[in-house]
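With one protein chain held back, the other chains of the complex are shown just where they sit.
Letters A and B mark the chains in the order given here, with residues in each chain numbered from 1 onward.
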Amino acid sequence: MKNHRLLRMLALTLTVIMLIPTFATVANAQAGDEEYVIQLLVSSSQTHTRSDETSIGKYIKDKFNIVFEYLPVNDDSEKQSLMLATGDYPEIIRLEGGDMVQDYIDADAILCLDDYIASSTNFKTRYAEQIPYWRASSKDGKIYTWQRYVPSDLTNAPEILDIGTRTDILEQQAWPNLVSEDDWFNYLQKAMQDNPETNGQKTVGMVLPLAESWGPSLLTEFCEKGGETNDQGTNDAVVWNQVEQKWVPTWTLPAVVDSYRFFNRLYKAGILDPDCFTDTYDQVQEKINSGRALSVWYCTWMATSANATLVSNGNSNMQYINMPIRSNAQVKAGLKREIRVETTRPFDSYAITKNAKDPDRLFAFLDWALSDEGQILLQSGIEGKHYTIVDGKRTPTEEYINGVLTNPNYSSDEGFDLASFFGSCKQGDAQGIAFNLQAAPAYYDEIFLSDRQKEAYKNLGWSNSLSYWTDTSELAPTGLAATCILDPDSNEGKLDEKFKAWIAVAATKLVTADDFDATWAELNQEYEAMNVGTIVDKYNEILATNQEHYNQYVTTTP
Amino acid sequence: MTQGVQVAGRRGTLQKMVRQRQLYMMLLPALASVAIFTYAPLFGWWMAFSDYKLGKPIFDAPWAGLKYFIEFFTDTAGAGHVILNTVVMNVSALVLGLVCALAFAIFLKEVRWKWFRRFVQSASFFPYFMSWVIIYAVIYALFSNDGAVNASLQSLGLIDKSINILGNPKTSWGLIITVDVWNILGYNSVMFIAAIAGIPDEQYEAARIDGATRFHEMWHVTLPNLIPTMIVLLILGSGSIFNSYLDQFFIFTNTLNISTMEVFDYYIYRFGLKLGNFSYATAVGVIKTLISLVLLVGVNWLSRKATDQSLF
Partner (left out) sequence: MKKKISTFDVVNGLVMLLITITMIYPFWYVLCYSLSDMGLTGGSQLLLWPRGFSLDSYQVAFSNATIVHGFLISVARSVIGPFLMLVVSCMAAFALSKNDLIGIKWIRRFLFFSMYVSAGLLPGYILIRMLGLTGTFWVYVLPGVANVFNIVLIRAYIETLPAGLEESAMIDGATYATVFLRIVLPLCVPVIAAVTLYACVGQWNSYIDAQLYNYRNPELYPVQYILYNYIAVKAPTKEASAAAHGLITTAHSLRMSVTVITTLPILLVYPFLQKYFASGLLVGAIKA
């Protein structure tokens, strides 16, 4: 019967298909004998699956017989929670923030590093500044984690994100040195009039991705552009005053009010992209790539990636450069800008877990990685291939510069930043050249800037791409500020969440308001009703406690 | 099924069960699977009543009574509008979605050209495969302030200022409901089309003999045959009216429309789940399950009263 034949065929096909999964699992090869393969979860891009496929990785394998296997896992806090709940964590884990770290400590999932540190060579010297802070913010004064991108000092060019704008527009207006909000307003207004269309599409004055979860915090950024405060990177109820070393409320800060007022001005004049409230990262990137955006607020890294596209399709004179902005009040006051430099970075904490097969070997390797030799290898590469010594100073080779310029994923291909747990310290060697040659001020411009960008800065009269900021800012180490973490389960923590939700909506109302002052007054009443002062007080309380602990530890040996 | 003779007493029931043993064997895999994969994890509900500590065994957690439930109710005390948003959007999308799918299936059957009918039906399935990121991208390209629709309407002189449907609290409900109905039309209609395929020709012949027009056929033959399926789908959908696809709402919710766009799951995600508080999240899960079950039983009962048809 037809049915039976069909059934038989089906059964046959299914048997064949059922064999596929068995082949899949058999393919798992055995690792070498002494070779130590460590699985790492990587949420950034890696072009390889094993570290020894890269030149730096091969060097590590030859020297230590350690190889890393990369798993593309989005290791956000949800994943970290899940891994903890089931004991499924890898040997070395990245933990996002103090809360997560504390959960792991409480569950006995990560190793206490005190003994290792005491007998270490490089760990305790490299992190001499950090260790007291780490002890201060740890519940029992012991150290369980280390952090990435710290310590950080002047050998590395600071990251500054102000406004990216098209160089051809600057050229149109004879290379004005824009600084104040009025400067920018007039500049953009004229630019919109002179350039209603770009490449056949309607021009937009300023873009920013407000629909992203971190979007609303973009509207308060004046607080970091000049004056005593800087932005600690959260959309919080508080802002850090570096000069007075204390927390102050965000909403009432004059710079923040000025910030909203600036955007309101831009909105009313039709300069601010009306779609900005609903724009996600993708939509903004598209607008920048097409050159339609005359300027992009804060997210200057988006402009950098667009520049490559603009060059390749013959619009190279439209490339974007980063330029400063300050509020009118800040220009008048003429205070230095406090550029945030991280002393500690709890967001990127690393730990050795109980699942580590050979923790001693791991820590020994980490210790080596934290030496100058280790950091140079992992950030600058292999001598002769990526850099050479000229006059006693590390200098990038032709190959390196070419690679970085033509292949923006060169780093990953070569094995730089092989594994994020190596610290990636933002420091330099004895000669003051940064470990990461791309970040060294001496080479920064040479490697990163295109001809057009160099031309632009020259026409503006700048000696290098950062000269405005180096002249008008000072480095502000975060110190204790980064150790102040609100317990999300506390009353203040919950209020903070409500505040974040409230301010996102309030900001939108302010920017789109017909009468800015009246709207602000209305919203201010809502603000006061929420009693946000308790959050500010709590932060300062935590600050005081941590200060006390810090004073205890800073004198004791690590 | 009038099978055999009614035998009274327990001995009779047991005998009947033995006779029906094949049926029990057929049910076994399904029952076992559901027991293992759905009911067994309910041991996790202990977390809702205890202070669960991440990394420690679930049952080690100390008893916390109704603490997290109370917390949930106090948190959502001011969130009535969120519940309203959720219910309005979900109920409308459910009902409208099924009605449209039903109509679509009926009219599709009436299409004269077989190849066209196949083509239309295949096309109706396309939206189901789009991820929300993509759907949003397309809507954006068309309906944003600089999008194609606004641009053409403005150039035709029909409007002077662009209409923003993506960032307007008045349009949130309409937008989501329309998008949902559009998305699920093909998927829903598959069931109706299958049901139509099962309608015996004799019914149509009988109607035609009685002098029915095409519309009469649709109304008196096709439609009644689809009502059972419709009811089943409605009852099944009723339990889910508090659930929303988070990835859809992450993308469509923004600060301009949040007052009418924010749904229950989004609200809970922001205030409970994101803070890594598993006890709280589980308590919310318990409450949602209870509500869904109540709704399910209620709608099922209603259906039995109104149409004599029910799921259980």
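As a working rule, contacts are C-beta pairs under 8 Å (C-beta built on N, C-alpha and C of every residue); 3 or more make two chains touch, one makes a residue touch a chain.
All of these numbers come straight from a predicted model, not from anything done at the bench.
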| item | value |
| --- | --- |
| Contact partner of the left-out chain, one of A:V257, A:I271, A:V296 or A:L310 | A:L310 |
| Options B:S33, B:S259 or B:T307, residue touching the unrepresented chain | B:S33 |
| Residues belonging to chain A that touch the chain removed from view | 3, 13-14, 17-18, 20-21, 24-25, 27-28, 39, 41, 43-45, 47, 49, 71-74, 82, 85-86, 88, 198-201, 282, 285-286, 289-291, 305, 308-310, 312-313, 315, 406-410, 412 |
| Where the missing chain touches chain B, by residue | 1-3, 13, 16-17, 20, 22-24, 26-27, 29-31, 33-34, 36-45, 47, 58, 104, 107-108, 110-113, 116, 118-131, 133-135, 137-138, 141, 148, 182, 185-187, 190-191, 193-200, 202, 214, 225, 228-229, 232, 236, 239-240, 278, 281-282, 285, 288-289, 292-293, 296, 311-312 |
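Here is the rule we go by: only the chains that are shown with their structure count from here on.
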| item | value |
| --- | --- |
| Contact set on chain B toward chain A in their complex | 53-56, 137, 140, 144-146, 162, 164, 166-167, 251, 254-256, 258-259, 270-271, 275-278 |
| Contacting residues of chain A [partner chain B, same complex] | 77-78, 81, 84-85, 87, 99-100, 103-104, 106-109, 202, 204, 210-211, 216, 274-275, 277-278, 280, 282-283, 488-489, 493-494, 497-498, 501, 504-505, 507-508 |
